[in-house]
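Below: the structure, in structure tokens.
Omission of a single protein chain aside, the complex is shown with its protein chains in their original locations.
Letters A, B and C mark the chains in the order given here, with residues in each chain numbered from 1 onward.
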Amino acid sequence: MRVTEGQRILLIDELGRKYLVRATRKPIHTDLGVVDLGSAIGIPFGDKLKSHMGREFTVLQPRMSDILQKIRRLPQIVLPKDAAQIVAYTGVGPGDRVVDGGTGSGSLAIFLGNLVKPGGRVVSYEVREDFARVAMENVRMAGLEKIIEIKLKDICEGIEEEDLDLVTLDIPTPEKVLPHAEVALKPGGYLAAFTPCIEHVQRLYSEFPAYKFTNLKTIECLVREFEVKPGATRPKTRMVAHTGYLTFARRV
Amino acid sequence: MRVTEGQRILLIDELGRKYLVRATRKPIHTDLGVVDLGSAIGIPFGDKLKSHMGREFTVLQPRMSDILQKIRRLPQIVLPKDAAQIVAYTGVGPGDRVVDGGTGSGSLAIFLGNLVKPGGRVVSYEVREDFARVAMENVRMAGLEKIIEIKLKDICEGIEEEDLDLVTLDIPTPEKVLPHAEVALKPGGYLAAFTPCIEHVQRLYSEFPAYKFTNLKTIECLVREFEVKPGATRPKTRMVAHTGYLTFARRV
Amino acid sequence: MRVTEGQRILLIDELGRKYLVRATRKPIHTDLGVVDLGSAIGIPFGDKLKSHMGREFTVLQPRMSDILQKIRRLPQIVLPKDAAQIVAYTGVGPGDRVVDGGTGSGSLAIFLGNLVKPGGRVVSYEVREDFARVAMENVRMAGLEKIIEIKLKDICEGIEEEDLDLVTLDIPTPEKVLPHAEVALKPGGYLAAFTPCIEHVQRLYSEFPAYKFTNLKTIECLVREFEVKPGATRPKTRMVAHTGYLTFARRV
Partner (left out) sequence: MRVTEGQRILLIDELGRKYLVRATRKPIHTDLGVVDLGSAIGIPFGDKLKSHMGREFTVLQPRMSDILQKIRRLPQIVLPKDAAQIVAYTGVGPGDRVVDGGTGSGSLAIFLGNLVKPGGRVVSYEVREDFARVAMENVRMAGLEKIIEIKLKDICEGIEEEDLDLVTLDIPTPEKVLPHAEVALKPGGYLAAFTPCIEHVQRLYSEFPAYKFTNLKTIECLVREFEVKPGATRPKTRMVAHTGYLTFARRV
């Protein structure tokens, strides 16, 4: 496969750093010199470009994980390590119908949109217009505008969709969505709430008994990275110790 | 949607326990009494069956996460929490072409097969015929026989597919697959090796420099579950402390 | 040094298993045969006894860590890994005056008593007479009856000692002790509360502002054990994921 003009491409430099750009007749300035992006047009993926300093940049097709690293981020985002646990626990996949409450930068919607395509759909609710605008740009960058719809509405006031496989929440008051999620989810569908503080979890569990949910489960996911060098293998010195709690519940 | 005769269904009892069965004219014996599975035929999903003791069982469509919990397991399997990290780091999704080395019970192949469908494909290599047979049964149970192929071959001796997005390994000598993965992966494609011991990781890193891989990353993923009761919220007393290390590398 | 009659000794068998016994003219029955404990009398520490099956048992002086492993345990105890964090954070050591609320089996009192001797003192409050009796036996077994006093009183109703370096709490309502600890601790002294649930921590912090404490800190301590075998080094599969939260505060 060859690069076409205007196509989004990923460059990886000799140090493994990534640049998500378009193959247009423009230069990009990097630590390792200036690269003429136009020279990528027509070459096969996997070929290399050279900067004016002679340093090499491999031209790759971006994957969704590359795009998620490069989207414009708003303050709090659901990290891929946590979004992935939603896959593990709910089995979300191609064809699923998902509602996402609290779009933010859209990173969770994009992560899920990529997994439910081509037959599925993600509708994401956001109350802040500025967030919705950033998210929409990110959705377009991910090429998922046919899969993901962003609604400027408060999910605490209602869910308009029905027969859903999954409702994800990243909002300060997830307990207010329980009555709506109960109705909107199909039997066997899942609720997944991401919440930074334990008080959110406590409030959810004090409300759950009033609604038709079972298999309640709350987890935290810790990912530890390693340094592997000859004779010197060890976990990295510092890590992210907390992003949030993930609470799952199943509609019956 | 209504249950058809012979269809695979999931029952959830009043205690949240799951039973993956078929809607056939047979009884199932449980702690909460005998349930006539034939009475599920023709009812809508979400309805309840009653046991002879009057206890209720909700009838649901099984999701892939339910099936992965119920497949026949061989000794070591890649748990969903770890498989999910492969999604997080490699962005594997619909349409991807995957080779999986070391089928085992097929749980990783099934997890990935569900995510790459309908357009993608998973070819899984296994040297033990008995494992391959169990895995094939599990693949059929998951309804993924058009997506997943199981080959009775040793992946250390070669990969026949090419232009791959992802090669996953769960074998004792992942380092022997590096020359084959280098050729079989498309530029930008990922290698993901799951290995229980740190010596596997050390051997992989001593071989990596000979091949065209970048962005090496090794992680471990710890999931901690919580007990949330009124006035008594705390992590569970015991947890799985180790399944394996996940090592990622990107073909350039 | 030689073993005297009636002295408490530690035997370690060929598999590393420990037996805390007295050097008296009695036999002990083990998996590896019967050992005549009387034959230990007069031999130097480090020598070995033989069972009737010819298996060896090394005779050692027990250390406090051995005794803490062998005391009679009541349901919840503060594990050494957590007790040790009290040393790390408060600097408790020889000569310190400590009050301990909620004696239980006495394991924390014994751990601390061993560290503050010979000049320090631990007074431990317990409301249940049966617990106090078990704890007193354990204290005698540890040889710390001159250092540790057990009082059959409710620490929530008052602390009779004053000028304390440390108050430790392992009770359901640690917040009720704050007014007493404020008075009983010397300026610069520490409060350390061990609590299994996060609600205890939340209640403590809602009360702290009413009292003269600073440097509030809450931690959890996770200890992961490894299997190290040639070519097969890895964390153990399962671990203790939670014992309790440790909350520290300093009297100013």
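Rule of thumb we're sticking to: a residue touches a chain if its C-beta (ideal position, glycine included) is under 8 Å from a C-beta of that chain, and two chains touch if they have at least 3 such contacts.
From a predicted model like this one, the values you see are computed outputs, not experimental measurements.
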| item | value |
| --- | --- |
| Among C:Gly42, C:Gly91, C:Gly158 or C:Pro172, residue touching the chain not depicted | C:Gly91 |
| Residue, one of C:Thr24, C:Ser206 or C:Thr237, that touches the chain absent here | C:Ser206 |
| Chain A, residues in touch with the chain not shown (by the definition above) | 196-199, 224-225, 231-244 |
| Absent chain, residues of chain C that touch it | 10, 12, 16, 45-46, 58-68, 79-81, 83-85, 87-91, 93-94, 114-115, 117-119, 165, 186-188, 190, 198, 201-202, 205-206, 214-226, 228-230, 233, 245, 250, 252 |
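The rule we apply is simple: only the chains that are shown with their structure count from here on.
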| item | value |
| --- | --- |
| Centre-of-Cα separation between chain B and chain A, whole angstrom | 21 |
| Distance between the centres, which are taken as Cα means, of chain C and chain A, whole angstrom | 47 |
| Sites on chain A at which at least two other chains make contact | 198 |
